[in-house]
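The other protein chains are all here in position, but one chain of the complex has been omitted.
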């Protein structure tokens, strides 16, 4: 399991290779990449700025990976999160999960990004055509996270 | 939307780029890659052989993409499926979905691979340490597909 | 009645046949009847084309064995699918 918080862009193919790492047990590899959208509501996004709480952010992401690995049979999982100034269409975050079977890989990957949105100390500022806004936790993200606490769909989980 | 059935390997990075294609509306990009596992039950897999029904397989995959796009707000989706002889750890199939929001991208991607497993005319022969077996549709795959018919989790769907 | 027959997966492999152009009796009206007629070839054909082991498509659409057949149809027999 690996966590990286970095300014520079990431190469999805290289990250996928690192996760596969010749492990012949892997039958399913799921990736989620979050990109900078060029709009926010009615406004045009010119750029975003991401900051984090060094030390705490790495610990939070490792904890999320541990929770996912405890719940699903994941052979490996990885998070890469960028910080600093990013332009529309740039890559923000990458989550990769590898598992024997696809259900665990899908659920683990979605769980990780849902928790990242609500339990990891990152902050996003949007520079838009209508001014500058610090984005706050969205209600929809909290609801997404809470689905996992209710155990909304336990297929694919460890017994 | 694009479907490709091919013998040669695919480059996930190139396929992701083709889906992104500079579309600044994309906030979420999900990929699923299915790989050849080196085991099947207690047996060691030496290779697998995949065949398809040319013409019908392309139509079936396009139909699955259309169903996914009708149900979730997908900006693009793509399937690459290999045929022929494949060795352990080789890539078999790739599904990519792009959406404004991650819930649609995740659900769309998982829907597509679940339907591909149960509604597209491909056949897989495993050459194992215990002999040669034509794999048949797994009950677990049928159950996965049927979840979508029950609408097990409609968050992220079009209204 | 002239019909194009295709085979995929296990039956294609075990019967050693991928396709054939068959001239079948006009009184055959369903896939089930066509399968029964093919099984008259005996031997491995009886095993491979047993109703419970066979899935079918007519003109590239999955069909039940009760589906009707017509002249010039493209009919495919195969084992349960297993892609991905």
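In order of appearance the chains are A, B and C, and numbering begins at 1 in each one.
FYI, contacts are C-beta pairs under 8 Å (C-beta built on N, C-alpha and C of every residue); 3 or more make two chains touch, one makes a residue touch a chain.
Model, not experiment: these values are computed from the prediction.
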Shown chains touched by the chain that is not drawn here: A
Of A:30, A:45 or A:120, the residue in touch with the unshown chain: A:120
Positions on chain A contacted by the hidden chain, ascending: 34, 50-53, 55-56, 59, 81, 92-93, 113, 116-125, 134-138
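Just so it is clear, only the chains that are shown with their structure count from here on.
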Longest centre-to-centre distance from chain A, chain (CA-based): C
Separation of mean Cα positions, chain C and chain A [Å, integer]: 48
Intercentroid distance (Cα basis), chain B paired with chain A, Å: 22
Sequence positions of chain C contacting 2 or more other chains: none
Residues within chain A bordering two or more other chains: none
